[in-house]
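Below you will find the structure I want to go over with you.
All protein chains but one are shown in place.
In this document, chain identifiers A and B correspond to the written order of the chains, with residue numbering beginning at 1 in each.
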Amino acid sequence: MKKLSVLLLLSLLLMSAGLASAQEPVTLTFWFHTHPPMVELNEQLIAEYMEQNPHVTIEYEVIPNNQFFEKMLVSMSTGVGPDIINMGNSQIVSDYVPRNLVTEVDYAAMGYDSMEDLLAQYVPNALSGAVVDGRYYGIPSEINTDMLAIYTPDLVEAGYPEDWAPTTWEELGEVAGALSKFDENGNQTHRGFDLVYLHAGWFSNQFQTLAVQTGCTYYNEDLTESTINSPECVAAAKIWRDMIYEYRAANPSLSSRESTVPLQDYIDGTVSMTFVQPWGMELIRDGNPERWENTRLVALPQVDPENPATKINAYYWAVNSQSEHPEEAWKFVNFLASHPGRWLLEVNFLQGNANMAELPEAADFPYADQWQEGLNSGNFFQLYPSANETNEALRVGLEDILYNDADIQATLDAVKEEMDLIVQ
Amino acid sequence: MTNSRSPLRIALFVGIVIQTVLMMVPLFYMLSTSFKAQNEVFTLPIQWIPSQFLIENYTQPLQEKPFLRWFFNSTFVATASTALVVLTSSLAGYSFAKFRYPGRNLLFWIIIATLMIPLEAMIVPLFVLVRDLGWLNTYTGLIIPAGGSAFGIFLMRQHMLSMPDELIEAARIDGASEPYIFWRIVLPINQPALSALAIFSFMWNWNSFLYPLLVASTDEMRTLPIGLASFESAYSTNYPQLMAVSVLACIPVLIVFFILQNRFIESMALTGVKG
Partner (left out) sequence: MQGLSTTTKHPTPAERGLRAGWWTYRRRQQLWGFLFALPAVILFAVFAIYPILQTFYLSFFDFNLVDPPQFVGLRNFETILTTSAFRDSIAFTFRYAFGTYIPTLVLALALALALNTKLPGRSVLRMVNFIPVVISWVIVAVVWKLIFHQNGLMNVFLSSLGLYTPDWLLSRDWAPYAIIIPSIWKEIGFYMVIFLAGLQNIPTVYYEAGKIDGTSAWQAFRYITLPLLRPTIVLAIVISIINGLKIFIPPFVMTQGGPAGSTRVMALIIYQTAFANGRMGRASAMAVMLFLIILLFTLIQNRLYGTGRDVEA
């Protein structure tokens, strides 16, 4: 009798312990960068998740973009980072994984029976931006390639056909130069084409789009030495530089170099053509609907039109290796990733889902085929170490080339010196 | 110098007026821009008086970002640190000035030597230390490490050296305890120097940047300068709002300055010349 009651008591205790831990309140922290439409959808999804999971509280923080990479790395490195992060693919592979700051994708917590099952939800390329030694570390929040946005009225005004699209960079440069406007003193007042000059990540990202076309890599294959001063890289830098000084299409002085909304200049109408990634469509539409109505997206010009090269870059959701609730964190990541239609529609984020074409929202997604094609045929840029440092070193050199028309070879030689230190 | 109506004096006066205007122009620009609409900021010719006074430029940032919290943090941290600085500096200054014990001079000179080393040079290990103590992103982490001031110790020692010994001796003979002597005799006598130190220390702490930048990682714990910098990077092209929050951030210090003007400047001079 006594044994039985002891057993009963024990099992009651165990059950209540089980119940308690199942309902134990959990607080998760989630930090992400400042991208207004994404911030909005994040906030909605967080609210919905908390409603559906009352024992979970999610505290989030929106980090200003030009501090984002440093702040995240330091916080994570010093053990005060959030449970869930949303980070660029090159940073995850080059800064976070080597330092063991993020955990492997926990497919079980996300509700899958195996990693293969999870991968089957996506197109082949989707998760490969965050894979190291065959292990996966992130779930894609956005996968991006670039297209060229053209504001048609400006094109027509300068006498070009409505459906014009450049096949080479020279063609783009010449036409864009014709679209530029100057005042009586010869100062440029309007730009035919330009990129953005925001933080180091931007410089690197845009440069990479050119670099994949010329065959430039930042480092050699074994990552022992920098190849940033190779003829291919000089050629890539020259494309950008020529837009400013040769074709007089672009002009950093006129660009708002600090906007939170990267496409602000295009939205404001001070530039006629620029690079755009999928999320850019939503930004333009949101910022200036009329502008969006008259925008056409075409494929980028190519250095070698016979052999086009497309660069992919992506952001991933990942979980802090020091998180106290990694399973809950991955559960939440799964929730975030389970609404591809909403991401597509409200933020224009492509997430690389295998079934994207079947999503109801895909029907209204502009240029869906081209974006999908880019995803399928494109490649991630060379994965290089110390993303922050590399990007900063490159930025310093690019600023000199682009702002001050410094000699490209000499400047890139100096950048190589910096980058060599990174891989020593 | 020369007598009143000479051309030199007039030229001097004109020069002074020009200099005054030049010094105030940036502040006036800040104030003027703070009320403008975004598309009016760069209109030519320059409009010193805005055509409309957009109060939203002031109210909107206050809603977007926890300015009041930042203000509170700055006030709390600066006050607590200043109290700590004044206390530790006066105690140590008194000790170094009026007591003799083995190692006294060595301790003093080591502390003074730290003046030579900029915070920037030791920020890395200091950061790691604060992290290891678990004080990152806490008030403790913001206050305690800032509680010692080599400058303060130097200043207090300098002043206490000239305190008459007889007063202290007399109190001792009367049987007063050392803490009592410190609290009731030493502190009151040195009050001018103490308040100079307090003003200086408060101002230094209020404006300190690099250390709180690294220690306070969330909006809740940020002090005003750090919050302002983060606001600047997030809203960097919204110039009117940026100017508006700058104006708001100036106001507390300016109020204190105007009230204590003479004291302020005297304490600067005191610390600069004697210290």
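As a convention for this text, a residue touches a chain if its C-beta (ideal position, glycine included) is under 8 Å from a C-beta of that chain, and two chains touch if they have at least 3 such contacts.
This is a predicted model, so every value here is computed, not measured.
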item	value
Full-complex contact with the absent chain, from B:92, B:155 or B:216	B:92
Given B:12, B:55 or B:259, the one touching the chain that is not displayed	B:12
Residue in contact with the excluded chain [from A:36, A:153, A:252 or A:287]	A:252
In chain A, positions touching the absent partner	66, 69-70, 73-74, 77-78, 95, 99-101, 252-253, 257, 386, 388-389, 392, 396-397, 399-400, 403-404, 406, 414, 417-418, 421
Interface residues of chain B (partner: the chain not displayed)	1-2, 9, 12-13, 15-17, 19-20, 23-27, 29-30, 33, 41-42, 44, 46, 87-89, 91-92, 94-102, 104, 107, 110-111, 114, 116-129, 144-145, 147-148, 150, 153, 161, 178, 182, 203, 206-207, 209-210, 214, 224-226, 228-229, 232, 239, 242-243, 246, 249-250, 253-254, 257, 261, 264-265, 268-270, 272-273
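To be clear about the criterion, only the chains that are shown with their structure count from here on.
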item	value
Euclidean distance of C-alpha centroids - chain A vs chain B, Å	41
List of chain A residues in touch with chain B within their complex	34, 61, 64-67, 71, 74-75, 78-80, 256, 258-260, 264
Residue numbers on chain B that touch chain A, as the complex places them	127-128, 131, 136-137, 214, 217-219, 230, 233-237
